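Note that this complex is displayed minus one protein chain, with the remaining chains in position.
Order of writing sets the chain letters: A and B. Residues in each chain are counted from 1.
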Amino acid sequence: MSEPLIQLEHLTKRYGAITAIEDVTAVVDGRIIGLLGPNGAGKSTLLKCLLGLIPYEGEARVLGLHARTHGAEIRDRVGYMPEQEAFLSGMSAVELCTYAGELSGLPRTEAMQRAHAALYYAGLEEKRYQSIDGYSTGMKQRVKLAQALVHDPEILFLDEPTNGLDPRSRDEMLELIEDLPIRRSCSIVLSTHLLPDVERVCDHAVIMHHGRVRFVGSIDELRDTRGRDADLFVEVKADAARLADVLAAAGATCNVESPVALTVTLPLDATTDLVFRRARDAGLQIRGLGVRRETVEAAFLRVIGNGDA
Amino acid sequence: MTRTAPSAGGVVVAENCSKWYGHVLGVSDVSWRLRGGIVGLLGPNGAGKSTLIKMMAGLLRPSRGSLAVFGKSPFDDVGVRRRIGYAPEHDKTWDELTALELVTFMARLAGVDDAKAQAAAKDAIAQMGMTDAMHRRVRGFSKGMRQRTKLATAIAHDPDFLLFDEPLTGVDPVARVDIVERIRKLAAAGKTVVVSSHVLYEIEALTSEIVVIYRGQLLAEGNVYEIRRLIDRHPHRIRIECDRPRTVAESLAKSDHVARIVFERAGVLIETRDPDRCYDELATAVVEHGVHVSSLSSPDNNLGAVFEYLTGERR
Partner (left out) sequence: MSDATGPRSSGADSLRPAGTIHDLGYKRYVGARLASSTRWLVVMKNHIAHAWKTWWRFKSSLGLAVIVTVIAGGVMFLLQDRTVKGVVLPSGIAATLTDGTLPRSIQWYSRVAFLVSLTIGARVVAGDVQSGAFTFYFARSVRPRDYVLGKITGQLVLVGMIYLAGPLMLAIARLGLADSTDQLIDLLPVIPKALAVGALGTLAFACVPLGFSAIVHNPRYAMALWASYYLIVGGMAWVLSRVTDSGVAALDLAASLDRVAFWLYDLELVWGRAKRIDPYVALGSLLAHAGIAIALVVWQVRRAHLRGIGGAS
């Protein structure tokens, strides 16, 4: 796929006096892209523009197609998993997904086959003939995912896919999301407020705030890479404070974060060896160690915070 | 339906508390004492969390056993209910009211004097950071603002015990940090707070005391680090990235607690039946052979893993 997924040039959308999107120019590409931003940042307006559902100023291209003129074609090649309920009552999962396929232009038999395949993939084998009205939250989320996959999209927009899921189901959903680009060769745009999810699955991110794009790029680029090899986080079995004292005596700078965790900045010429030795001498057990990297959440807050000025 | 006299000692004392809805099990034989602070309530969907919360809020009465808040049954005692603030999971409310009107109204329902209700509401709204928007109708609110309004409703009558069911759902990351901070302030002011959530890292941000409900029963309670230590008895994976992985592997291969050793790109992954011993032996190997370690981690060493282990392996 030579075309980048999404190309925006001076994209602007105004609702009367309110500017929802302001002069955005960006190229968005990647396998799993996180679309992040506080409420009201313009994410849903952006989505509506990309799907060709509302008029806008400037240029917006999805898979090389102009959203303004080829909206319907884009929607045939793109799948959308909405945040809210989006069902028709009185239908089973299979019927809904088949209908979804047909509405995206697939012939009926093809739609039926793919509906079943999509539901299997989403983990809804046994219940797929039952009416959706009786489904639990987790099952409804899976149906929403399946109906977005039926027509073989090249891009999948997921809006808060782990909403309302308990930890196990969230895990399974995230595994599915990680698997999709590999198994079904589609790219994913993931819109969510749960930054650890982004940390886990995304390789790129787009951050919006007040209608502007504050960041576009890979997750690695997002993180502050100012951390050096000497900046560590350390986890112990117990008594982090004592380890901090011991290491401080050896010249390191430490900061206790919890009874079992601390950050350590090694003195010049020292290696992680120092930490292990001193811990052993003090009878403390190291359970975790690594170079401090900024979490996606911290990076996000930093980007948003800076932009407020 | 025998009700034993609730014993003293603790904000919440549940003794052999069970709740059924006809044949449907809510909670089963839960005995628990909550002394104070912030506690995270965890559990899969349908495990009984909401039932437990509603019993604590005084909306349900136990079918068997007892559940006392401040020594009284919240279902029966109006006085003690006034000391409880409950923010339910849903936020269906009167959309056409402004935030201030809504919180004032709920405060009056909760027993605050009519004359003082508005002032109390304003204070609660300020505590939740909603002062700018308090004269706007709830209908136009974003999810984050709705959550804040809901929490303000729960604290307006200055209760001592707070029950928050999924307070951070749908809240954007900026607002989340803010609301977590405000909940911490409430706890620091002496209130006892129970927060129920599916999003484990939200709980981690708030507290290290947790209670896990599974299949209607109390599965685990206490400090999450302590609980984590307790699951040391079960197979753990430990990943060490270093410059001499084979040396490390050699040293550990001799130990009988090691179930598996897998070589990876940058290091070695050890599956052990006794993580406690394994960590010690690793440290010894590192120090004795002068191995340079760049990273030591375990995918099984966080709240998510604790939860997964607790609820996953039991069938």
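We adopt the following convention: a contact is a pair of C-beta atoms (placed from the backbone, for glycine too) under 8 Å apart; a residue touches a chain by one contact, two chains touch by 3 or more.
Owing to the predicted nature of the structure, the values given are computational and were not obtained by experimental measurement.
S.K.: Check the options B:D172, B:E241 or B:D300 and report the residue that touches the missing chain.
M.R.: Considering the complete complex, B:D172 is the one touching the chain left out.
S.K.: Of the residues A:P4, A:G58 or A:P82, I need the one that contacts the missing chain.
M.R.: Of these options, the touching residue for the absent chain is A:P82.
S.K.: Give the residue, chosen from A:A41, A:I177 or A:V234, that touches the chain omitted from the document.
M.R.: Answering carefully, the residue with contact to the hidden chain is A:A41.
S.K.: Would you indicate which residue among A:L5, A:A67, A:A100 or A:L284 is in contact with the undisplayed chain?
M.R.: Here the residue in touch with the unshown chain is A:A100.
S.K.: Suppose we count only contacts with the excluded chain; which residues of subunit A make the list?
M.R.: 37, 39-41, 43-45, 47-48, 51, 53-54, 71-73, 75-76, 80, 82-91, 96, 99-100, 102-107, 110, 114, 117, 147, 151-152, 159-160, 183-185, 191
By definition in this document, only the chains that are shown with their structure count from here on.
S.K.: Round to the nearest whole Å and give the separation of the Cα centres of subunit A and subunit B.
M.R.: Spacing between the chain centres: roughly 24 Å.
S.K.: Residues of subunit B touching subunit A in their complex?
M.R.: Those residues of subunit B that touch subunit A are 42-46, 142-144, 169-177, 198-201, 208, 225, 229, 276, 279-280, 283-284, 286-287, 290, 292-298, 301, 304, 307-308, 311-312.
S.K.: Can you name the residues of subunit A that touch subunit B in the complex?
M.R.: 36-40, 136-138, 160, 163-171, 193-196, 229, 235, 237-238, 258-260, 271-273, 276-277, 279-280, 285-291, 297, 300-301, 304
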